[in-house]
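Here it is, the structure, as structure tokens.
Here the complex is missing one protein chain, while the rest keep their positions.
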Amino acid sequence: MNAVHKKRLIIVIVGVAVFSAAAALVLYALNENINLFYSPTQVAEGEAPVNKRIRVGGMVAEGSVEREPDSLKIQFTVTDYENSLIVHYDRVLPDLFREGQGIVATGKLDDKGRFQASEVLAKHDENYMPPEVSDMLKKQGANASEAAPKL
Amino acid sequence: MNSKRLRLFLPLIGFVVVCGFLYRGLMLEPSKLPSALVGKAFPEFSMPGLKQGQQLDQSMLIGQVALVNVWATWCPSCRAEHRFLNQIAEQFDMPIYGLNYKDDRGKAVQWLARLGNPYRFSVFDEEGSLGIDLGVYGAPETFVIDHNGMIRYKHVGVVDMQVWRELLLPLVEELQLAADQKVIQ
Partner (left out) sequence: MIPEIGHFALILSFCFSIALGVLPMLGVYQKNTLLIWLAGPLVAAQLVFIAISFALLTWSFAVDDFSVIYVASNSNRALPMVYKVTAVWGAHEGSLLLWVLILSGWAFAVGYFSRNLPNDIRAMVLSIMGLVSVGFQLFLLYSSNPFLRFLPDFPLDGNDLNPLLQDFGLIVHPPMLYAGYVGFSVAFSFAIAALLSGRLDASWARWSRPWTNIAWVFLTLGITLGSWWAYYELGWGGWWFWDPVENASLMPWLVGTALLHSLAVTEKRGAFKSWTVLLAISAFSLSLLGTFLVRSGVLTSVHAFAVDPERGMFILVFLAVVIGTSLIIYAVRAPTVKSYAVFELFSRETLLLLNNVLLIVATMTVLLGTFYPLIYEATTGGKISVGPPYFNLIFAPLILLVLPLMTLVPQIFWKRSPTTDLIKKNIIPLLCSFILCAGLWISSDLEATNELNIQIILAVLFATWLFIALIKDLVGKLVSYKKAHQGSVFDGIRSLTLGYYGMLLAHAGIAICVIGVAVVSVYSVDKDLRLAPGDLVEMGGYQFEFKGLSQTKQANYTALTANIEVTNEAGERWIMKPEKRTYPVRQSQMTEAAIDAGFFRDLYLALGEPLTKGAWSVRIQVKPLVRWLWLGGLLMAFGGFIATLDRRYRAKKVTASGVGI
């Protein structure tokens, strides 16, 4: 093995090591951080895991929003017109959150079948919207990328 | 060709794979929101019509294969859609019902007077409650209902001539045929 070959070998080994370390990290990270989407019906049928970060989506049922008088705690019902799910939340809601609006919430399902949301995104029911804007709205929490929750 | 040359094709192969997924992504049709209501009866309602003094309910939709179109004056896409609806109403023997969604009655009446009225009648859903029962996301949306008042299809977005000819018309004709056969039997 001459010097050139040795050098090449080292470069290849280092390259392969970096790539495989990255690949392993990526697989791990992906596995940990994908949030599956469930509809209230899927949750009702017991398909959604308990105490694991998931996302649920549907319409906020009319008249279901209840606030605690002295805190930010709020609860509302999300429905897909077949089943519904109670969502608890205690942060500031997005501008477009309204009853009768579609929302997507990220959070965990607790043992009692309630959904503890850590983030609520409201969907926009405007008519025409350029993609850049819909994207900006999404960041603002006014939109949901995965939009089409399966109703 | 040696292995070194073959290696140069790797980026191309990677790109072809990415393209394949992008194509699948497009084909998944993000605009298709399957409604939980497809295959179910049109929800019950009792509401005023857009015309002053008119009172409407779901029974008035039953009898013929029809389109129910969700529209509003605040929606520019609806304006684009309107002339197609006028054409469809003119050329085909099939009722189109309107659902005037979260709108202002005065503006809506004016709009129909100005642009023409393709609807047999329009339900005036000021609060959007029927829209909620229907799972409406926005306007325009169009439902195909059969002669029994069952929802058969939901289209999100503008119905133009292409959508009408390629998507809705075949379905409508099929449903009409089925309805006729029932009558004969």
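The first chain written gets the first letter, and so on, giving A and B; residue counts start at 1 in each chain.
The definition used in the following text is that a contact is a pair of C-beta atoms (placed from the backbone, for glycine too) under 8 Å apart; a residue touches a chain by one contact, two chains touch by 3 or more.
Bear in mind that the values here come from a model prediction, so they are computed numbers and not experimental data.
Asks: Kindly state which of the options A:E45, A:D90 or A:D110 is in contact with the chain not pictured.
Replies: Of the candidates A:E45, A:D90 or A:D110, A:D90 is in touch with the missing chain.
Asks: List the chain A residues touching the unshown chain?
Replies: 7, 10-11, 14-15, 18-19, 22, 25-26, 28-30, 32-37, 53, 55, 67, 69-72, 90-93, 95-97, 106, 123-124, 126-141, 143-150
Asks: Determine and list the chain B residues touching the chain excluded from the picture.
Replies: Considering the whole complex, chain B reaches the absent chain at 4-5, 8-9, 11-12, 15-16, 18-19, 21-26, 28-31, 33, 74, 76-77, 79-80, 114-115, 137-138, 156-157.
Keep this in mind: only the chains that are shown with their structure count from here on.
Asks: Touching chain B in the complex: which residues of chain A?
Replies: 41, 59, 62, 80-82, 100, 102, 123-128, 147-148, 150-151
Asks: Provide the residue numbers of chain B that touch chain A in the complex, in ascending order.
Replies: Contacts found on chain B: 30, 32-37, 74-78, 128-129, 131-133, 135, 137-140.
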